[in-house]
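Removed from the display is one protein chain of the complex; every other protein chain stays in position.
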Amino acid sequence: MAKPTAPKRDSLTNEFDQTMKPVSLWTDAWRRLRKNKMAFGGLIIIVFYFVACLASPVLPIYPYQEQVVSHQNLPPSLHSAGKVMLFTRTAYMKQTMEADGRSEFNADEKAQLEAMRIDAQVNPENNRVYLLGTDNLGRDLLSRILYGGRISIMIGLTGTLTAVFVGIVLGSISGYVGGRLDNLMMRFVDIMYSLPYMLLVIIMMALFGQNIFNLFIAIALVSWLTICRVVRGQVMSLQNAEFVEAARSMGASTGRIIFRHLTPNTLGVIVVFSTLMVPQFIMQESFLSFLGLGVSAPMASWGSLVSEGANVMELYPWQLLAPAITMTVFLFAMNFLGDGLRDALDPQSKNKL
Amino acid sequence: MTASETLLEVKDLKMHFPYGGGFLSGKKGFIYAVDGISFQLKQGETLGLVGESGCGKSTTARAIAQLHRPTSGEVLLHGKDLAKLKDKDLIAARKNMQMVFQDPYASLNPRMTAGDIIAEPMRIYNGHNILSLSRQEMEERVEQLMERVGLSRFFKNRFPHEFSGGQRQRIGIARALALRPELVLCDEPVSALDVSIQAQILNLFKDLQEEFGLTYLFIAHDLAVIKYISTRVAVMYLGTIVEIARSADLYRNPQHPYTQALLSAVPIPDPKVERGRKRIILTGDVPSPDKIRVGCPFYDRCWKRMDHCKLSKPPIKEAEPGHQVTCFL
Partner (left out) sequence: MAMTEDTILQVKDLRTYFNTDEGIVKAVDGVSFDLHKGETLGIVGESGSGKSVTNLSVINMIPSPPGRIAGGEILYHGKDMLKMSKHEIRQIRGNKIAMIFQDPMTSLNPFLRISTQMIETIVLHQKLDKKAAREKAIEMLKLAGIPAPEKRIDQYPHQFSGGMRQRVMIAMGLSCNPEILIADEPTSALDVTIQAQILDLMKGLTERLGTAVILITHSLGVVAGTCDTLCVMYAGRFVERGPTDLIFDSPMHPYTQGLIRSVPRLDREDDERLSSIRGQPPNVIDLPDCCPFYPRCDQAMDICKKKYPKWKNLDNGRTVGCWLYSEDK
C-alpha cells in the first residue's frame, strides 16, 4: 500500500491567484544586503581577497621566500628589474653629478651604466617584474603580501571561529541556566577582561615559543569574552519568549532548548559580530608582529610586513605603503560588510510598516 | 462522551513569586499571583477562566503546566499530583497535557519550519523513549494535523513569518495536539487575533473538542468569548476565584459584585442594547497582587462592601447547585 508523500511544491497561489514564493529569512536578508552598495562592495572585495590569497600557491608569482640579493629594495614598477635598477642608478648618478656641478656623466659613471645595461639584457633574473617592488632581501613584495594575506586571514578566521564557538556555548549555557552558574561565569569573564591582555600574550609567546599555533591560541584565549557576553544577553532576552515556554511545556531538555531554539535565533547577532571580529583579530596579530612576536621569518603576515616596512619608511616608502594599504582596504571592506549585515539581518528595518 | 470523570483537580493552588534583592541584599517581597485556587475539571468540559490583568489567570495555567513550580497546593491530573512529580514522571504526565499560547508571533520559533514545529513534541517524546514513531509516521501525523486545523499540508516547509496571525495560531494548535493529549490549556489563544479570525479559531476549538474528546481550560479576558466556548466559568480577581458556575448560570445570575461589574462593562455590538444598558462603573484601578490582603480582595472597589468584608476572608457560598460565590453577601 503506497503511503502518501507530500509533493514538494515551492510556489503556491494565494486567494487572489497570485503566486507566493517561499521567502526564508536568509533570502530576505540577502536581498537587503545586495541593495546596500557599500556592504555589497565590501563583500566583493573580500571575496576577491580570499580567492587571491588562497590561490597564491598556484598564481604565477615569485616564491615569497626567494631572495635575489641584487634586487634589493627595488621600487614598484611595470618594467623589468634590470631596467629599474638602471633607472635608479642613473637617477642617483644624476644627483651626484649635479651636486658636483657637472652637466654630464664622467667616463667612470658611463662605464657603470653600460655594464648594468648589458647585465640587464643578459641575466635572465633581471627580467623579473616586481609590481610592488622588493624588500631589503630582494623578496618580491607582491607575493609576500599575498602569502602574508593568507596567514593574516587564516588567523582572523580561525580565531573568530574559535571565539564564536566557545563564546556561544559558554554564553548560551550561562544565560539560560542563570543563577549561580551565570554569576560565577560572568565574574570569571570580568576578571579575564581586566587582565592586561597584551602582557599575557607576550608572556605566553615568550614562554611557549613563537610560532603560529601559539600566536593563535594566545589571541583566541581572550577573544571569546565579548561574544560570550553578547550571546548571553540575547539568550536571556529570548528565554522568556513564548516559543521557549512552549518547548519547555513539551518536555524539551535544557540542551535541546539551548541549542535548537535559543542559539539559532541569536545567529543574526553572531554573524554580525563575527564579521567585525575578523578585522580585530588581524589587527591584534599585526600589532604582535609589529612588536616582533608574531610570525617569524621567512613567513610573512601583513603585520610583519608593516613592521619591516616601517623601519625603512623614509627610504623606501612602498615597503610600508603596499602592505598597509592592502590590509586597510581589507579591514574597511569587512567593516562595511559587517554593518551591512547588521542592517540586513535586522527584521525591523525602516521600510517595514 | 464517557462518564464524566474528573480529569484535573486543583486544590488550594498558590504561586508566590519573590522579587527584589540582588546578589547581596535579601528579598524585598512577594507577588501573590495565585493565592489559593481550587476547582475541578471533568472530562470533555471546557472551564473558562476569566479576569482582568493581574488576576493570575495566566499564572494559574503555567502553574498547572508546571512551567512554574507551585509554591503550594496540589494539581491532580488523573489523580497524580503534578506538583510533586519530577523529571521522568513529569515528562510522562505532560504528554497528556499540552498548552496553546497567546501570541501567535512569539509562540513559534521563527527559525523552524511549520512541519518541524508541529513534529517537535513527537521528536522530544521519541527521544525520551515514551513514544516510538518512525519518521514516516511522524510525517503523516504532521500532515494530518495540518489538514485538520485547516492548513494546507503543502505549507509544511514554510517559516512562521510567511503565515498570517490566524494561521500561526493554527500551527500552535496543531502542535498542541501532536501528542494526542486529553487536556489542553489555552492561554488567551484568540486575544491577539482579528475579530473575523477569532470566530474561525473559536469554532475550530469547538470542533476539535468534539472530534478528539478534548478537555479545555480556556483563559481569556473577553467575557463574550468565554461565554461562547465554555461549559463552566470561573471569575478570578487578585489571585482568587470569586465566582464559579455553569456558563449559562453565571451570565444569567451573577452573584459576586465583581462579576456583575465585569458583565456590565463589556460592550455589546448592538447600539440599541448599548444605549439601554445601565453601567456599573467601578472606581479605582485594577490592583496589583503585591500585598498580603486581609479580608476580601475586592473590598477597595466594591460598592456593596460592608465593614466585616475588610476583616476576614469571605466564605464560599453555594447560590445554586454548581454555582459558588466567595462573598459575604
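By written order: A and B. Residues from 1 in each chain.
The rule we apply is simple: a contact is a pair of C-beta atoms (placed from the backbone, for glycine too) under 8 Å apart; a residue touches a chain by one contact, two chains touch by 3 or more.
Owing to the predicted nature of the structure, the values given are computational and were not obtained by experimental measurement.
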Selected from B:75, B:282 or B:327 as touching the chain missing from the view: B:282
Hidden-chain contact residue, picked from the options B:17, B:251, B:299 or B:328: B:251
Which of B:266, B:294 or B:311 contacts the chain that the document leaves out: B:266
Chain B residues that touch the omitted chain in the full complex: 52-53, 164-167, 194-200, 202-203, 206, 221-225, 227-228, 247-248, 251, 261-275, 279, 281-282, 285-286
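One rule holds in what follows: only the chains that are shown with their structure count from here on.
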Footprint of chain A on chain B - complex, ascending: 23, 62, 65, 67, 90-91, 94-95, 98-99, 101-103, 106-111, 120-121, 124-125, 127-128, 136, 139-140, 143, 152-159, 161-162, 172, 175, 179
Chain B contact footprint on chain A (complex, rising order): 3-9, 12, 20, 22-25, 183, 241-243, 245-253, 256, 261, 264-265, 267
